[in-house]
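Worksheet: the structure to be examined is printed underneath.
Of the protein chains in this complex, one is absent; all others appear in place.
The block that comes next holds chain A.
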Amino acid sequence: MSWLHIMIVMPFIFALLVPFLYKFFTPRIHTGWFVFIVPLVLFLSLLKYIPAIADGKTVHHSVPWMPSLGINYTTYMDGLGLIFGLLITGIGTLVVLYSIYYMSKHRESLHNFYVYLLLFMGAMLGVVFTDNVLVLYVFWEMTSISSFLLIAYWYQRKKSRYGAQKSMLITIFGGLAMLAGFIMLSMITETYSLREMFNQVDVITAHSLFLPAMLLILLGAFTKSAQFPFSIWLPDAMEAPTPISAYLHSATMVKAGIYLVARFTPIFGGNAEWFWTISSIGLITLLYGSINAVKQTDLKALLAYSTISQLGLIMCLLGLGSAALYFGYGDEATVYAAAILAAIFHLINHSTFKGSLFMVVGIIDHETGTRDIRKLGGLMGLMPISFTLTIIGSFAMAGLPPFNGFLSKEMFFTGVLNASQMNIFSMNTFGLLFPTIAWIASVFTFIYCMILLFKTFMGRYQPIKLEKAAHEAPLGMVISPIILASLVILIFFFPNVLSHYLLQPALIAILPIFAQSGGIDVKISAWHGWNTELFMTLGIVGLGTFMYIYLKKWSRVYGLFSQRWTLNAGYDFAIEKMERFSQGFTNRYMTGFIRDYVVYIFAVLIVMIGGSLWLFDGIAMDISNDAPISLYEGGVVVGMIIAAITVLLAKSRLTAIIAVGVLGYLVSMLFVIFRAPDLALTQLVVETVTVALFLLCFYHLPEFRKETVRMRFKLTNLIISIGVGVIVTIIALSANSTRLFEPISSYFENSYDLAGAKNIVNAILVDFRGIDTMLEIFVLCIASLGVYTLIKLRLAGRD
């Protein structure tokens, strides 16, 4: 166990303690204060690693888990993992602090809340610090499960349960696909270790499973990161408490997919399939999210769509940047590597401003009782701190100076502009689409940022529509968003500190070709002259302002698209149809009639045995070894057939019972003919008793009813029974004709010497194979007990 292992395990262990702390200290101390220590300690200890990682070192430790299967719990930390670790623990600290003031210690079941939260934190740390793909998968699913639990935290609400179920279905679907991809990769490379896979890139690229493995892993990443068309779960996940939305659904969990794509870029990057899938899906998601965000009236839904859109942006950049691996180390690679750098940079920026925006929305919700834009307005004077925080957050999101979003947005434009000039992967055909779509999406981003800011804080204050009189939040609640907002500004003014210590090591982790040169030296600066990117930003501000002013006029366009054609409606439709179909299918064959099931069983018997006899040429007929037939024996056989047919055709039950008795006596006659005296005796006695039993029940059982059934029904029965009869006859004949070896019964002829018995059959029953007889006695005992119980049993209120 290394310190890294302990860091991952710590939240889990602490989660065990939370219920006790809750029980002993509520309501004196808010449970959150105890939980607060965990992410804080983790964050501070992660800070310690920064200098070493910045020097290009990596940390890895291994603990055997299932060594016989080659599955070891190996932790691994490089620049990429470190950034995610810092985000998880850092924002985790702030979210816990915020939740202490947000979640009431009197009304909420805080122990559940913090146990789930800690589970999530540990799982997420496990995802980013794991080297073994199967262990990574385990932690990945744990994030899905803890997210499910957190979304349904207010499980009394129907919408919470719906959102939780939806996110669970979609992310687990992707997770399972990802597992399949991991297994394929480990089949190709014969290792579960990521670092060892990085050394076998050539083998993987040449293998036929390359494409399936890539697509399956991407499915996992896309579902988790809410990429198009799997983005539908994220807006519904907004039913979670706001600290959770801020933490899971904006800053950390949805970036697990981003992490996965970045982590696997060294393996899959530099290929046209990877490049196109990621960059185009990212671009579509960017546009889809930003357009949909504008029409939302719920603040959290707006932020959810904006998260989708920004995740698409990061994903797109990762796709574009992966082209660097195509070129190998050189000037061209450096140009595209800048896109990767922009992706990581924006990842950090997004976590800061989106986290703070969610917290501010939570404050508004907490202090006014609503998140509906139509009810809010004029809060600027009443909530000045929240107003300032929203300005910072939304301007950063819109990509305006002097906030960090501006820098990453400019870098994004640089990335798409470079990509449009690329002449690999047939980019020359579609290249211009990238900057165009990116620019349009940015205009919409600008519009919804302005909606978020102005519709909430400007305009008329409408106290009648609000549940409570609006006022500023308590100090404790605004600490976390203030810290995040200060980071937004700090990063703008000192981006190169971040770049040197965090972005460069992460870049080397994603693009190992830069490992020797120690990364690329990109100076992030706020001002770089009058270039195309700046003009694009100016255009965004111009058009965005114009469109925001005339929002009422053109937003009616959204009404043109019917609600029936949304992705959500499609999802609901598909779920409903699948349930209906499987229910209908099950009802169709699970009829509840014994007869039908017996028909299935017999049909399978006929088809399987008949088919295999046919296929393997098992049918044989050889009558040369047959014993001769005397007239007397023939007569008995004919009598048996007549008796059986009588049972079949009997109109009254008495006839049928007597015919069965006749059949039984004729069987014992056959036993006499075939030299089986013991059998004949037993059969006679048993048949007599059985018939007596039948006659006893006869008095109580109803008269034979006429089998009034349709002809078709009888025809099926006839076909099935003839089939069974024919199959049994064929088996009997074939088995009789092909005797493979001599019977072992000559051994039993020594029964006098071995067992002192002259009756061989009895010697077998009690001596050679005595256990059979013992168990047969048990059967008789149990049956008689059963009969006794059934007769004596009197159920209350029945008879």
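In this section, a contact is a pair of C-beta atoms (placed from the backbone, for glycine too) under 8 Å apart; a residue touches a chain by one contact, two chains touch by 3 or more; residues count from 1.
Simple rule for what comes next: contacts and distances are computed from a predicted model.
A.B. asks: Assuming one chain is omitted from the figure, identify its UniProt name from "Energy-coupling factor transporter transmembrane protein EcfT", "Ubiquinol-cytochrome c reductase iron-sulfur subunit", "Na(+)/H(+) antiporter subunit C" or "Phenylacetate-CoA oxygenase subunit PaaI".
C.D. replies: The record names the chain that does not appear here as "Na(+)/H(+) antiporter subunit C".
A.B. asks: Kindly state which of the options A:N199, A:Q583 or A:S721 is in contact with the chain not pictured.
C.D. replies: Looking across A:N199, A:Q583 or A:S721, the contact with the absent chain belongs to A:S721.
A.B. asks: Of the residues A:P64, A:P212, A:P384 or A:G786, I need the one that contacts the missing chain.
C.D. replies: A:G786
A.B. asks: Looking at the whole complex, which of A:K48, A:K158, A:R588 or A:H700 touches the chain that is not displayed?
C.D. replies: A:H700
A.B. asks: What residues on chain A make contact with the chain left out of this view?
C.D. replies: Touching the chain left out of view, chain A contributes residues 592-595, 598-599, 602, 621, 623, 625-629, 633-634, 637, 640-641, 644-645, 647-648, 653, 656-657, 660, 663-664, 667, 670-671, 673-679, 682-683, 686, 689-690, 693-694, 697, 700-702, 704-705, 707, 709, 717-718, 720-722, 724-726, 728-729, 732-733, 735-736, 743-745, 748-749, 751-752, 757-761, 764-765, 769, 772-773, 776, 779-780, 782-784, 786-787, 790-791, 793, 798-799.
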